[in-house]
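Following: one structure in structure tokens, then a few remarks.
Just one protein chain is left out here, and the rest sit where they should.
Order as written gives the chain letters A, B, C, D and E; numbering starts at 1 within each chain.
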């Protein structure tokens, strides 16, 4: 049964993350389908659908959180793509990562930057 | 000797953090003055003075990084004040914290929110 | 408007955390009421109401997560109380903390243990 | 010289982690044999041999700690296998990971879940 | 029964941490005496008694680990005292903290520095 929160969240997930997000949810079907359901319902249906911040602002916050906690390279890949999808420029994305240096140090920012490099080459922003 | 980077950083620090930032730098004079110097020169003179993101965007990223890493309540206090100083509304600040829930969980967001509560009462935004 | 998830979550919150949990939700009313709503709806209505693990198992997992991430002393206080509420013995709680030593080191376990000490004295388990 | 703590720890390691644990200790022989010794003596001989919690409870705590701290995918692989070895069902293991969402957020739980998926396929629990 | 490892660890603890370390072990007697025992036996009897690094080197490593993980202010207080006890100068201690900036960022280093300030005033190194 698809709840209203799920439907709303799925639309938002497709708008923000696109295929990358759908692939994560799909890959959970055989192991933990409810995890995918919560990502959609709570993460996107509840949180991402809130008012008060636009999609670009939300991606800046997301990139900072994922960069700072470390070990989230797969999620950074999805959300650097998402940041581009919602209209942040490659330059703004790199700026967001550099802004984290004083707070979280160079190693985490280097790790995130190399994920961005991979995404940018994959999308032919760099070639 | 005051370098150009220090002067530029100090102006930026005063613009963003105001008294709260100056107090941190002052409180380092007897124990580690160079730490204050690096906060000013590198943190503010180099990073905060970069182009590509405006002051509001930079504070959203900062709040997310400090909330996510945890144990940074003193720095959150300074930067929630800074967020207000650069024109983010109390509502936008709370939104930024709530947006971190799916990435970092409730405890870190609760801790940050209680710092925001203290700042908002201190500035009579709440009373 | 109270959703079914909220009502179910509130009952679960009262059963598990009791007054300590209610106080957290209350203290959010003036600053971020939706944060309290999500704690109740998602944390308790969705996650804590799942089948497959009983309340004691869930508190063991919670204590481990809060001990390991560090900086969550206020949440540990609530959940050490919760652990007692659901029937874990003081000895089992301390065992759970000690079991984390090889994974997260002594400092985080020491910090959690001193929270347990405070809770146990508050409830006259130690005196 | 094999101490009594080492012998007791080795037996416990074999009982809990089985081959996966032995492989870790073996792989340390040429680089840091004392690290393997401490894992066995302290981790298993001291901590895992304590009374007060059974093996299933200890694995729930372990999974939560490793999931929460992040970057511990190799250790999660060993301990998801261990969790199965001591009799936790695949469903209970996934429940334990999902229970961590409110505390540590989605990214760390997603990373742990994909390790579980790999282990479950390797053991033909999923196919 | 006092083991040889405990006796050796206690002597080392007294040599390194002095009263601050003893107070931690004492304060665990009513809540988790085995936690104190493991700190002494494993932390000091096994690890601190190893050859290959001297006491000053070990304190530099300790300060870096505690600064980096954050939320370990009580342990930093003990080990900044310990660093002084084994002969590191106040300047070397501050240098060690500053060296962590590029790796872990300013907030954690600021938190550690304010602990050092408190210790230095307490010992009248600063006045």
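Operating definition for what follows: contacts are C-beta pairs under 8 Å (C-beta built on N, C-alpha and C of every residue); 3 or more make two chains touch, one makes a residue touch a chain.
Because the structure is a prediction, the values reported are computed rather than measured.
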Candidate in contact with the missing chain, chosen from D:14, D:28 or D:86: D:28
Sole residue of D:9, D:70 or D:105 that reaches the chain not shown, by the stated touch rule: D:70
Missing-partner contacts on subunit D, residue numbers: 24, 27-28, 30-32, 34-35, 38-39, 43, 66, 69-72, 74-75
For subunit E, residues in touch with the removed chain: 39, 42-43, 47, 50, 52-53, 57-58, 60-69, 75, 91-92, 94-96, 98-104
Residues from subunit B at the interface with the omitted partner, ascending: 34, 38, 42, 46, 50
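Note that only the chains that are shown with their structure count from here on.
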Chain nearest the overall Cα centroid: C
Geometric centre distance via CA averages, subunit E-subunit C, whole Å: 30
Distance from the mean Cα position of subunit D to that of subunit C, given in whole angstrom: 23
Subunit C: positions in contact with at least two other chains: 34, 38-39, 42-43, 50, 66, 69-71, 75, 94, 98, 101
Chain contact graph, described as a line, ring, star, complete graph or other shape: complete
